[in-house]
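The other protein chains are all here in position, but one chain of the complex has been omitted.
Here is chain A:
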Amino acid sequence: MSIFVDDDTRVVVQGITGGEGKFHTEQMLEYGTNVVAGAVPGKGGQEVAGVPVYDTVDEAVDAEDADASVVFVPPAFAGDAVFEALDTDLDLVVAITEGIPTQDMAKVNKRLSEVDTRLLGPNCPGIITPGEAKLGILPGNIFESGDVGLVSRSGTLTYQVVSNLTERGIGQTTAIGIGGDPIIGTSFVDALEAFEADPDTKAVVMCGEIGGEDEEQAARYIAENMDTPVAGFIAGRTAPPGKRMGHAGAIVSGSGTGTAESKIGALNDAGVPVGDTPNEVADHIEDFL
């Protein structure tokens, strides 16, 4: 089983005619994802990798009966592209774009609260149900179908932990990148809730990082609501306060909230073992299975 996507998911790619959009559409098709349409204003009527392109998401959804979209639109236009997706009745929108202005995302976040669509990201690698579908930029070959769910704020860290799991023969139900920005759609708690409800997910890996309080909230949720065991990893133990480590999410404020220490402490208190290395996370998961 899986959460959020499977081999029935029918995908629109927004920005399919751009370099990244085209490359990753081909990769997604190769993986077996049902990419049924592209949407690029002014490029309606073209084809990319055999996929028909429409001028609007609305048209694409109507014509091809799509239920999910992946956004590969440059940051200046990406907020608008997500609004466009939220104005159709898609079940899922995955925003890959990095660097969307925070105030644009605050407006998107507001609209999100008014619709039934689920948003993943932005600034995320996407989602994969191994052997069924991948929506995004994750390297398909490192994943294997299995029992472990994974949710992460960081793309490359996801790949690292998945490879540690797959090397030991531990496969995944679904792996989800929720994105590293300050304002994102689906949170750790949303993903954990879905994994808890999925009978095939026997254990969950949660990869967090410094900044914000999402991991602390997740820890509270795990303590109160989860029977499925969770192992964690937190990146940024060595990050100095007040410095922005890469993308917007990874910053420790001067006042001491959002530190690796507070996140690891909260997870440990919730009964979640936290690995010192990605490999140790895989050790913990092995113990659970």
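As a convention for this text, contacts are C-beta pairs under 8 Å (C-beta built on N, C-alpha and C of every residue); 3 or more make two chains touch, one makes a residue touch a chain; residues count from 1.
The criterion applied here is as follows: contacts and distances are computed from a predicted model.
Student: So one subunit is absent here. Using its UniProt record, which name fits best from "Succinate--CoA ligase [ADP-forming] subunit beta", "ArsR family regulatory protein", "Pyruvate synthase" or "formylmethanofuran dehydrogenase"?
Tutor: Of "Succinate--CoA ligase [ADP-forming] subunit beta", "ArsR family regulatory protein", "Pyruvate synthase" or "formylmethanofuran dehydrogenase", the absent chain's UniProt record names it "Succinate--CoA ligase [ADP-forming] subunit beta".
Student: Of A:157, A:170 or A:192, which sits in contact with the chain we cannot see?
Tutor: Per the contact definition at the top, the residue touching the missing chain is A:157.
Student: One chain isn't shown here. Among A:95, A:120, A:165 or A:207, which residue touches it?
Tutor: From the options A:95, A:120, A:165 or A:207, the contact with the absent chain belongs to A:207.
Student: Just one of A:131, A:232 or A:278 touches the chain that is missing; which is it?
Tutor: A:278
Student: In the complete complex, which positions of chain A touch the hidden chain?
Tutor: 20, 24, 75-76, 98-107, 109-111, 125, 137-139, 142, 152-160, 163, 180, 182-183, 207, 209-210, 212-213, 233, 235-240, 243-250, 254-255, 260, 276-279
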